[in-house]
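Quick one: structure below, then a few questions.
Removed from the display is one protein chain of the complex; every other protein chain stays in position.
Right, chain A next:
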Amino acid sequence: MPDLGYVIAALVIAGAITVALRAVPFAVLKPLRESRLVLALGLWMPVGILGILAASTWTGTFTGDAGINWTTATHAALAAAVTIAVHLLFGRRTLLSIGLGTLTFVLLVNLL
């Protein structure tokens, strides 16, 4: 458990940024709506940011202080493939895709 002051600082910073992102556009709606840069970023950013988060959390499951654990990496690759396949083949039902992908990883890690 990290130090309480750090936890509170993290909560306050992340909370303030989140609220600001939601509130500020109501105040400065008009210039923002016309900014082509902001519109372009709004179009391009989400998929990339989400992709980076997916890649980062994915590598995090098999990368530790001792470097890459290749057995776990194989398990994580299989579980990611299951998640993607279920999501695309069974009508993008998020909970089903997450559930089966996670179940695959938990079973592989614990049984093999």
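Note that in this section contacts are C-beta pairs under 8 Å (C-beta built on N, C-alpha and C of every residue); 3 or more make two chains touch, one makes a residue touch a chain; residues count from 1.
Here is the rule we use: contacts and distances are computed from a predicted model.
Not every chain of the complex appears here, and the one that does not is recorded in UniProt as "Branched-chain amino acid transporter AzlC", selected from "Imidazole glycerol phosphate synthase subunit HisH", "Acyl-CoA dehydrogenase/oxidase C-terminal domain-containing protein", "Branched-chain amino acid transporter AzlC" or "Xylose transport system permease protein XylH".
Of the residues in chain A, those that touch the hidden partner chain are 1-2, 6-7, 9-15, 17-19, 21-26, 29, 32-33, 36-61, 63, 75-76, 79-80, 83-84, 87-88, 92, 94-95, 97-98, 101-102, 105-106, 108-110.
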